[in-house]
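Here it is, the structure, as structure tokens.
Only a portion of the chains appears, each positioned as in the full assembly.
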Amino acid sequence: MHRRVGVWLFGARGSVATTTVAGAAALAHGAPPAGVVTEQPAFAGAGLTPIDRLVFGGHDPSETPLSKQVERLVAGGVLPPGLDGLIAAELAETERNLVVLPVADTQDELVRRMAEDIRAFRLRNDLEHVVAINVASTEPPANVGYANLAELREALKASRVRSGQASREVSGQAGPQGSGGAGPEGSGGAGPEGSGGALPASSLAALAAFEAGAAYVDFTPSTSIRPQVVRDWAVERGLPYGGQDAKTGETLVKSVLAPMFTARALPVHAWSGTNLLGGGDGATLADPRAAESKSVSKERVLTELLGGEVPGEVHIDYVDPLGDWKTAWDHVMFSGFLGVRMTLQFTWQGCDSALAAPLVLDLARLSALALERGHVGAMPFLGFYFKDPIESTEHALTRQYDELVRWVQEC
Amino acid sequence: MHRRVGVWLFGARGSVATTTVAGAAALAHGAPPAGVVTEQPAFAGAGLTPIDRLVFGGHDPSETPLSKQVERLVAGGVLPPGLDGLIAAELAETERNLVVLPVADTQDELVRRMAEDIRAFRLRNDLEHVVAINVASTEPPANVGYANLAELREALKASRVRSGQASREVSGQAGPQGSGGAGPEGSGGAGPEGSGGALPASSLAALAAFEAGAAYVDFTPSTSIRPQVVRDWAVERGLPYGGQDAKTGETLVKSVLAPMFTARALPVHAWSGTNLLGGGDGATLADPRAAESKSVSKERVLTELLGGEVPGEVHIDYVDPLGDWKTAWDHVMFSGFLGVRMTLQFTWQGCDSALAAPLVLDLARLSALALERGHVGAMPFLGFYFKDPIESTEHALTRQYDELVRWVQEC
């Protein structure tokens, strides 16, 4: 029988996290696993942990009860009516595993405290493996430039944290940029609003995961595992990491349409997109600095799939009344034989969290399998799930899918 | 140096054929090969015949001069302004290779006469190989039920042809249905308008190609190589065949979107489509019987890609003022985690002939390569080009592309 696997969620009270926890409980009550890729026959023989053996925990600065979040998602049509009552017991169980972000004097200490929380979760629940997944609010881009692990360790020790800062700060420009030196001492901050951290919160979360012996997957476009030193840390600890920025909407569609134009040798002249979204994620992205992280990761897909930069802007508009729903409109101008101009437009109307949650379950199961197999370092075979797949340049969805299945079936 | 390859077009004065001939000439004058898949680097080492070594000829009941058709396509924005002047010499050369459909007493004789036309074309132009491609008007579906080649030969001899009939008739229900017997003798016709043919025109064209030692590719959804006996004929002659019904618009997009839903385990509840088109093809499809052939071949894609029938109608509307342009709107209703309903819509605005013509060039070059390699029978590796790929059930475009490249590179 399968031993239990822990899923540690950074951002554990957000929409994606709540939908994941509630959805796993709903599956246990017999809901069909729509959207869970790893429930398909191609994944059957690989010994993946059953979903009902996953145990959830996590960090979040917010203290809104999970049950309140579930109610909100039911009212918004993300979760089915009546679900809140049905899964009350499971929610209460997960609630006991949720922790506010610890307080610390330095980022070094913060990482250690966060790692302790994760280890405690593992012990208390008698878990075979733990997979940490970042589903926290998107941060603005940050430049991190430590030359090696030693420098990073120094900087973490030197960086003082204001009370509660790590949780709420949205730090850019952390650490010395390409210089290899430590962050500006005593400056009290390197980020736009004077953030003094050596690393932004998402990267600290990754380090905490590694310190606790957990795999780490980034569902967001935040800095987290982008810096080479953070990846080195994982390798030093012998752990796998993956990401970034789950593709669940406009970019998912792009990742199948762009290869169509390429395969047919049809030149694309302009690709424009407008994304309308509400919800917590929308509110975060209404901040142009956070939106920048998102846009950058969105753009990589097209540039790499079409073999070069293509004109056209991508707008991300916060439209509060849309709630957890997202509408994307894309307009593609291309030409055929002898230059005739043609157009493809699409409109995607999706519920973001309902698309994301089953993928969180997939990523937990697949990363647990990677831990099981002793995989160390990047997991490029998870590229299927991401807008900005780490250590991979393949963006065509079907090829990414085939690559994932090959990896799962390979042993 | 490459010897020349002949491209015999059934329907040689139609929009697709004319755009193909004019386009090949334009390329020779320096136009970039947009839309020609086989000009991509992946195809470079395979020794494909250069486009300027292709020589065009063909059958068509119509006698409108090619140059008139080119003028019409320039006026309609399919071909660039001024092209008619530029390529007058090339058009005149092709014009000399075009033949009206021959007159015959029986279908057997008709096939022989058509084959003679193709052989004469080969001799006159000193061609190494000839590839015949059917780009004639779509026929209504026909049931053909001969048990073996002998029976078919009998039926062809027995079937009387009215003067000029083969060319214009749009015959359904040809031959005995599933009975194995010959067509009703002396009945004077088995088709809706009393067609007495053993086979519909597209199948006769295939036989003529095989009799002339040519490969045969069907760009249309007509009967042609659907009957097993017609394929047997090709194999008996040691020749390759491929098809059917080029995917250039709505279905092309479907062939990348449907695999997206499947890969992500997102159940599709309904897929509805409306196609608006003008032009000669649109006028033909305004006849519900011809449209039936098209719809059947369009539907296979979704059913096979989504693993079952999905509700939703596909409309094909003739909208005369659209000319050679096609607009398709598709509405896909799917659900995600826990049954949340979502929607994807797309609108495709394409110029059909400009999308089709470069594929005709591809198919000519690839089929010549198959002849060169001595390939006999079905060419499933051409599935990338077709809505209803013969002897293949793979419809996902990226996988079809990869399969094609593998075949091209394999020797």
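By written order: A and B. Residues from 1 in each chain.
Here, a residue touches a chain if its C-beta (ideal position, glycine included) is under 8 Å from a C-beta of that chain, and two chains touch if they have at least 3 such contacts.
Quick caveat, the model's predicted, so the values are computed rather than measured.
The complex is built from one repeated protein sequence; 2 chains are visible, and the structure file as a whole lists 4 copies.
Here is the rule we use: only the chains that are shown with their structure count from here on.
Inter-chain spacing, taken between the CA centroids of chain A and chain B, is 46 Å.
Against chain B, the residues of chain A that register as touching in their complex are 19, 23, 26, 31-37, 39-40, 77-80, 83, 252-253, 255-257, 259-260, 263-267, 335-340, 342-351, 354-355, 357-358, 384, 396-399, 401-402.
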